[in-house]
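Below is one structure, written out as structure tokens; comments come after it.
A single protein chain has been removed from this complex, and every other one stays in its place.
In order of appearance the chains are A and B, and numbering begins at 1 in each one.
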Amino acid sequence: MISALALISLWVGVVFVLLGALGLVRFPDVYNRMQAATKCVTLGVLGIMLGVFLRSGFNPLGIKAIIGAVFILLTVPVSSHALARGSLIAGVKLWKGTVKDQFTEDRGGKSIIEEGK
Amino acid sequence: MSRRIALFIAGLIIWLLLSWTLNYQEIIIGAVIALISAGMFGGYLPLEAKKLLNPVRWFWLLVYIPVFIWQCLKANVDVALRVLSPGLNLKPGIVKIKTSLKTEIARVFLANSITMTPGTLTVEIQDDTLYIHWIELRSTDPEEMAKMIKGPFEFFLARIFD
Partner (left out) sequence: MVPIIVLVPAAFFCLYRALQGPSIADRAIAVDMMGIVFSAITALVALRYRLNYLMDISIALAVISFVGALALAKYLEGRSLDD
């Protein structure tokens, strides 16, 4: 039972990590890429770590996997938030299909939406 | 002072979990390191002891975790479908919403939770204003947008941290 759960959790995690990395390649601008990468990779790695914990049980390996999972859950959103803010301030262009950009409007800067059709 | 004691206890617990042994030498080393780090960084801990010992807040934290995991799973399926669909279904935009949370730590947790919910990414927090990058703009009315973006999180975080 537990090993079946471990296998399911492991594979769900692996599939989500793969899809998140694919999103990193497919999406058009850095902010959309960040969305895909952050969400999928966080949950994927959580699934993998949970699978490792269920497979190994209460020994140093499993406990460290849980600690690593909690750490990743707390830090990946923070780092993506910091990078998104940094790239907005540095003026990295938004994709041309972007509808609205209240952040630059409120700061009174020039529009950083990519031009095109 | 109470913050330093809380950080010391948390550090010691993490050390014991990482080393996973009850050998007295390990415990002494861990206690010394936890003491040093608590002395150096305890002042930055944005929690109050009065709130930390309140069991009602811990109860709401326990309720909050399954809600968060459910939202997280929904977000991932949403992104996965977008990645696999040929046209990507994008209509992104950056919008701003207001929050009624008072403390810094509650706002930080709200921002993190918003990042993990479907299609939204927190870009900037300025006092009570959050700037959100939204992958598919489904509304332009501020009230409605705030409700869609924040989901159930503000309710729980107000009870846990405020």
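Here is the rule we go by: contacts are C-beta pairs under 8 Å (C-beta built on N, C-alpha and C of every residue); 3 or more make two chains touch, one makes a residue touch a chain.
The structure displayed is predicted, hence computed values, not measured ones.
Just so you know, the chain we are not showing touches A across the whole complex.
Although one chain is not shown, part of subunit A still touches it, namely residues 10-11, 13-14, 17-18, 20-22, 24-25, 30, 33-34, 37, 41, 44-45, 48-49, 52, 55-56, 60-61, 64-65, 67-68, 71-72, 75-76, 78-80, 82-83, 85-87, 89-90, 92-93.
FYI, only the chains that are shown with their structure count from here on.
Taking each chain's centre as the average of its CA atoms, subunit A and subunit B sit 15 Å apart.
By the touch rule above, subunit B contacts subunit A in their complex via residues 14, 17-20, 72-73, 75-76, 79-80, 82-84, 88, 90-96, 111-112, 115-116, 119-124, 131, 133, 135, 137, 140. If you check the complex, the residues on subunit A that touch subunit B are 16, 19-20, 22-23, 26-29, 31-32, 34-36, 38-40, 42-44, 59-60, 63-64, 67, 74, 77-78, 80-81, 84-85, 88, 94-95, 97-104, 106.
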